[in-house]
Structure formats: C-alpha cells, structure tokens
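Moving on to subunit A:
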Amino acid sequence: MNITSLCKKAVLAPLAGVAALGLVAGTAQAAGEFEGVEVNIMTFTGPQIAEPLQRRAPDFNAMTGAQINIVTVPFSDLYTKVLTDWASGTNSIDAAVFAPQWGVDYIVPGYMENLSARVAADENLQEDDIAQFFREFSQKFAGDTYMLTLDGDFQMVYYRSDVFADAGIAAPETWQDYVAAAEATHGQDMNGDGTPDYGSCISKKRSAQAYWMILSIAGGYLQSQGTSQGIFFDTETMAPLVNNEAFAAALDIYTATTAFGPPDEINLDVGDTRSLFTSGRCALTIDWGDIGTLAIDPDTSQVIDKVGSIMLPGSTSVLDRATGALVPCDAETCPHAINGVNRAPFAAFGGWSGGINANADDKVKDAAYAFFSHMSQPAQSNEDVTIGITGFNPYRLSQFGDLSLWVKAGMSETAAKDYLGAIQASLDSPNMVLDLRIPQNQAYQQVVLDNAISRLAAGEIDKATAMQAIEDGWNELNEENGVDDQLAAYRATLGL
Partner candidate 1 sequence: MRVRMIDVRKSFGQNEVVKNLSLDIADGEFLVLLGESGCGKTTALRMVAGLETVSGGTIEIGDQDVTNVLPKYRNVAMVFQSYALYPHMTVAKNIGYPLKLRGTPAAELDAAVRAAAEKVHLEDLLHRYPRQLSGGQRQRVALARAMVRTPSAFLMDEPLSNLDAKLRIAMRVELKRLQSELGVTTIYVTHDQVEAMTLAHRVAVMDEGVLQQVAPPKEIYDDPANLFVARFIGAPAMNIVKGTVEDGTFAVPDGAVSLGSIAARGDVYLGFRPEDATLAPADEAMLRARIYSTEMTGNETIVTCEMNGEQVVVRADKDYEGTLDAAVGIDLDPGKARLFDCDNGRRIRR
Partner candidate 2 sequence: MAYLEARDRRDRVAEWVDRNAGKVFILPAVLTLLAFSLFPLLVSAYLTLTKLKFAAGGFTLRYVEWLNFKKLIFGSQQYHLLGTFDVFGIVDWLILGAIFALLLFFFVRYLIRPGTTVVGVVGRSVAFVVAGALALLLVATLGGGFPGSLVVTLFYVFAGVSVQFALALGLAVLCAQNIYGRNLFRVVFFLPIMVTPVGIAYMFRMLADTHKGPFADIWTWLGLADFSWAADPWTARIVVLIGDTWQWTPFMFIVLLAAIENQPRDQLEAARIDGAGGWQIFRDITWPAIAPVAATIVLIRLIEAYKIIDLPNVLTSGGPGIATESLTLHAFVAWRTQDLGGSAAVGYMLLFVATVTCLSFFNFAGRRTRRTEL
C-alpha cells in the first residue's frame, strides 16, 4: 500500500458510500434488468472522462447486470472513429461520450438515437437541475434530445492568487491586462524550487485542443451584441470573420503570450499546461473548469488554495462588422460591457456528452441510456464533478448551489466561491460565445483553424497569411458543403 492509493481510498471511500446510498434512493432500475447485455462505450483515453465511467461501470453491472466496456482512443481520433464506425455500419460502438458540437455530423445522417422520450420518462435524471445552457446546447438538436450531458465546459482564466497578491497585480480584465500580468510575473520562482517560472501557459500544440484557446481570446473582440451574434461567420453572408482587425488583435495577443510562456509551449497539450500550472510553474493559464478541481488534488497539486479563477478577459474595442475595423466600446457597440470591457465567455466544447448508436439493439440502447442517466444523476454527478481526475466540471444547478460538496472535496470556501462564481458568471453572461455546431465543424476548427494557428505560432507564416489561410480554408469548406446549407445551419445554432 502506498501514499496514492491511500489518499485515493481516503477520498473515494466516503464517496462510494454516498454513491451506494444514492443508488438505493434514486434509481428505479430493476436488479438484473440488463443481465447479459454488453455495451461498448467509446470515449477518449482516461483518466479524464473515462475514469468515472470505468469506475462506475462495476456498480452499474452489479445493479443491472449490464456489462459496460469502456473503449478508449486518443482525442484526435475520437470524432473519426465514432463517425466511421457508425457510418460504415460496423456498429461496434453502441454508445459514445464526445463533444456535443460533433453531434450534428452524427445526428443529421441518422446515426444517433433520439432520446427525447426516454428523457421525458426519466424522473431520476432530474433534467430541470441541468443548467439551461447545457440542457439546450449540449443535449438537444433541432428540438429533440440526442445526448446526455455528463460535464459542463467553459473556458476560464486561472491565475496564481498568491503571486498576484505579492506583485500587487489585480486579476486581468482585458487581454492586454493578461499579457501585462504575464510579463510582470514571468521569470519569478513560483513554486520555490529555485528555477524561474512562467508568466503564462497556454496549450498551443498542433492536432490537440489549442484552437479553442485562440477562439477564447478572439471572442471578446468579435462578439459584443450578445450570444446570437456569433463569432465565426457573418450571419447574413456566411463570410468568415477571421480576416479583420479584431481577429488580428486576438492573434497578436496569442503570439504575445508566447514570450512569457515555457519554451516548448508550442508543443504543449492542454494536459501539459494543466500539470505545469498545478505544479506551480505558471502564473496564468486558459483552461476549462478542470484546473479548479485538479488544483485541490493532493496527489498532483502544489497550488492548493493559491488559485484564482475568473471569467475570460475581454477587450475595450470590438469588431465593426461592416468595415472589419476595431472600434472602441461605447453603449451601442458594446451593450453588455462592464467597466467598458466587452467580455465574451466561450462555451468551448460544451461539455462531454453521451450519445447512443441508433442501430444498436434495443436492449443495448436501453442499457446505454440507463448508464448515462445513472452517470448524470445528481447522486453520482455531484461527487464526480468535485474530483479532479474525472475531468467532469459542474453543469447542474445543484452543483453551483451547494458549496458543501466542494468543501468536502477539499476546496476552501473562498476558492469554491471564486471558482463557481467564475463559471456561473460565464453561464449567466448574455454575451456568451457558442461553439461552432455546423456540419463538418471539425474540419473548420480542428483542421483549417488549427493548422493555420500552429503554423503562425511556429513562425512558418505571418499573421496576414494565417488569417488569409483560415478565410480561404473556411470559404472552401463552405463551398464544398453548400454555402446556403451551412448558413442555415449556423443561424439555427444561434437561434436566428
């Protein structure tokens, strides 16, 4: 027996107890209902996301008899693996946990099961408890429910509250503040090991999840009139909004942060920046909700209670869509600005959600649904979101409301308030940025955008070329998929 497993035991044992109680109280699954049913669920590799599924599968098996196999692939292969498996009729995968924005590519050709009826009949799911944004955005498509949310995702900025206090810097409000704070803190020793640490750590690796970071920065420059304005395309012409002064300003911020980052920032995946931040080597980072819970994990964290979380910073000037120029914020251009700063929190990714293969056997579909429901029910979910290793972030109202959950998990009350406050503020923002959900969105973002950004970061091309490349690439994809179809799809996602 060693320290880790002891610690894990200490954390998990009470949780397991609660979980057991939850089962007894909250579930109506008949014992042995799915005896002999085997469900292959694909997701990306653990421990995040896969870990809670793998951990709870045996419980579920004991409860219902269903055998849950968690099949994991690298993140970059997940979209394609699921798509090809379902499109080719192989149907090895009965259900999958993935990004809800991909749903459109699975739902439109009819690969995914409509879960509306099941959700309606499922009391234990407590659907009303799920924050409206996730209920609408992550679960539904064209009015019907196809996915069950297991995770809530927002990008936020985390900073080292102790370092900032020592330096007398306030939490950044604009991206210029962010860069200035990074510059001010860069080179300090922040974890006491005698080596200088970094001002800002942003994941910029290619073929990973870096493209969300640039969108997080660009959001505040591109969108000021509320969620339905969107940041990707002009809502009338489907012209990409990537070749203008606002996007250029965002790219400038993006490249400026590199100077205050680790030397190999260009090769860091979001996991690497997370471990850098939690091991106390960074003053600032952009990330999803994960850092909040990872920072309190004694197994990995050296920054317990030293982390501040805020909504994404914004900008004092925004894009004028008519001219493509940056214009200063005023009451008209930035109706949602606070202190003259236009902030646009980015619901990047939208939260891992479970969907079910429409071509699976009925019994398998039922079992898969029951399992997802089981995972999402407050009894399970409210613990999982407080454990860093799960990768699950809060998405239920009860999770924001109940501080005791977080304190029990090891967070100080202040930190919990701070953390949940940042998420809730993002969630409540009328100027929230929605992720791209049109067909082939993966090609727009993970290929065209990601390629251009990574080449820019590597110094292969300059800013103008990068912007041109993204614009051309997106226009090409629009042409290939039909501009009108894409425009209609894009407008639909924005509620227009």
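Regarding candidate selection, all candidates are chains of the complex that A comes from, given by their letters.
Going forward, contacts are C-beta pairs under 8 Å (C-beta built on N, C-alpha and C of every residue); 3 or more make two chains touch, one makes a residue touch a chain; residues count from 1.
Bear in mind the structure is a predicted one, so any value in this text is a computation, not a measurement.
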{"item": "Numbered candidate touching subunit A, per complex, among 1 or 2", "value": "2"}
{"item": "Residues on subunit A engaged by candidate 2 in the complex (per definition of touch)", "value": "76-77, 79-80, 83, 87-89, 105, 108-110, 195, 205-208, 262-267, 276, 281, 440, 442-443, 446-447, 451, 454-455, 457-461, 472-473, 476, 480"}
